[in-house]
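What follows is a structure written as structure tokens; I'll ask about it next.
Note that this complex is displayed minus one protein chain, with the remaining chains in position.
The first chain written gets the first letter, and so on, giving A and B; residue counts start at 1 in each chain.
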Amino acid sequence: MPRDDLLREIRTALQHAGGRQAPEPPAVRLRIPAIDPEARIRLFCEAVERLAGKAHRAVSAADACAYVSAVLHGGTAVASGAGILHELGIAALPGVRTGLNSEGPLRSLCAVADLGITGADYALADTGTLVMLASAEEARMISLLPPTHLAVVARDRILTGLDELFSLLPHPDQQTSSMVLISGPSRTADIEQILIRKVHGPGEVHVVVVDT
Amino acid sequence: MAGRVSLFVTCIVDQLFPDIGLAAVDVLERLGYEVDFPQEQVCCGQPAFNTGYRREAGEVATHCLRALRNAEYVVVPSGSCAAMITHHFGELFASDPERLAETRRLAPRVWEFSKFLLEVAGVEDVGARYDGVVTFHDSCHGLRALQIKEGPRRLLACVKGLTLREMDAAEECCGFGGTFSVKFPAVSGAMARTKIASIQRTGAGAVVGVDASCLMQIGGALSRAGLAIRTLHLAQVLASH
Partner (left out) sequence: MAEELDGRFRSTLSDEKLQAAVYSGTGLLMQKRQAVVNHDVLPEYQELRDQARALKEHALENLEAYLEQFESQVTAHGGKVIWCRDGDEVAEFFVRLAREKNARLLVKSKSMTTEEIGFNERLERHGLEVVETDLGEYIVQLAKSRPFHIVVPAMNMTRYDIADLFSRSLGIASETVPENQTQIARTVLREKFLTADIGVSGANFLVADSGAVVLVTNEGNGRMATTLPKVHVAIAGIEKIIPRAQDLPVFLKLLGRSATGQPLTVYTSFLSGPRRPGEVDGPEDFYVVLLDNGRTRVLADPGKRESLFCLRCGACLNHCPVYRKIGGHNYPWVYSGPIGSVIGPLYRGLDRDPWLPFASSLCGACAEVCPVKIDLPRLLLDLRSEITERRGRGWQERMGFRIWAWVMGRPRIYEILGRMATLLMRSPASGRWLRRAPAPLNVGPARAWASERDLPPLPRQSFRELWRARAAGRRDHAAR
């Protein structure tokens, strides 16, 4: 049996008896800098812009909707089932389709839509990152297939960085089959090291930060 | 008198660049040191060690240990040879407790030339004068094993009349690498040419280093390219007045 053979070979290589438990791994200190919420928002937006994303701080639901409409610019959008999109009225904007919960129709729509609108479970201030957990409300493909991705983030979801994320969420696997950290638009430097955006993922990323 | 030091001149300086050895002695004497030369010394064994001949390297290293046994301070005008003793003799003699003990006694007393000046003699200005523009090559072993980077630059900064212009590829390997230079001559040569192009771009009249093997590689490439840029060991610059 390949499994048992391989495990046995590893044990032999390490000179371990069978059934041996691993000792505790070296401690890793997760460092969470003390950064106030205002500063987090500012750092996050700056980081997003550095990655050639666009960050917008919405002062109201109407402002958020106006921004989305401007990005949409008469095209078609798919919105996920994230509660925040409904609360703000974004899901109801003209051109925005939502409520598709089965994969086939959702895929067909995402394949032709101009814009994918999602929420975000968290954001990371230092790297301008969106943290998206797949769920019944958040399909993976909405932030992936359309050429533009717009995410709405509640300001209190902005964390300082990876350390804070993994201290809040030490077991992402218990919540979802897929957690994706998105830092800016898709890119490559495979041709002559020239930085080119919009490869397979979205070429444009917008983040709208809203009050809770 | 500042004290007594023993010179481990290295086989390459002994046979090919004796002026470097003489210059090192001049500088040390000028600083008030009495320099002796343990006559039994030959080589640290690095060429064999780097080529995978550990037994042969061990024999030569054993002889080196014996030759330097009684030295209080050993000054070495080579980063790679100093590092061989301080960093690799331990590996070489890992299963030889007697030699290992000798190594542990010797290693703390072994000083690369520039480090000796700065850290033991405690001087930066040795009263040298050299009129001209030079650039500095960071020899790999010195740089990475012995952290030799700022030291020589501080010493050169005190040399009257000298202007130091940094080359863009100062930390890039010159391509010597011991037997690498003759096992893979085409690659070694290409690395040397990249180095001398970088040297040329500084407009310096000389390139300075702490390792004669690098200077041999660079000097050979400069000569082949017909460039009139001198190669100088740090000791030679510091001995100038």
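Rule of thumb we're sticking to: contacts are C-beta pairs under 8 Å (C-beta built on N, C-alpha and C of every residue); 3 or more make two chains touch, one makes a residue touch a chain.
If you're wondering where the values come from, they're calculated on a predicted model, not measured in any experiment.
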Touching the absent chain when the full complex is considered, from A:I41, A:L72, A:L144 or A:I158: A:L144
May I ask which residue of B:G21, B:P152 or B:G209 touches the chain that does not appear here? B:G21
In the full complex, which residues of chain B touch the absent chain? 9, 11, 13-19, 21-22, 25, 37, 39-43, 45, 47-57, 59-60, 62-63, 91, 140-141, 143-145, 171-173, 175-192, 194, 216-217, 219-221, 223-224
Even though one chain is not shown, chain A touches it at residues 2-3, 5-7, 9-14, 16, 20-23, 25-26, 28, 30-31, 51, 101-103, 106-107, 111, 124, 126-127, 129, 134-136, 139-141, 144, 161-163, 165-167, 169-173, 176-194, 196, 198-202
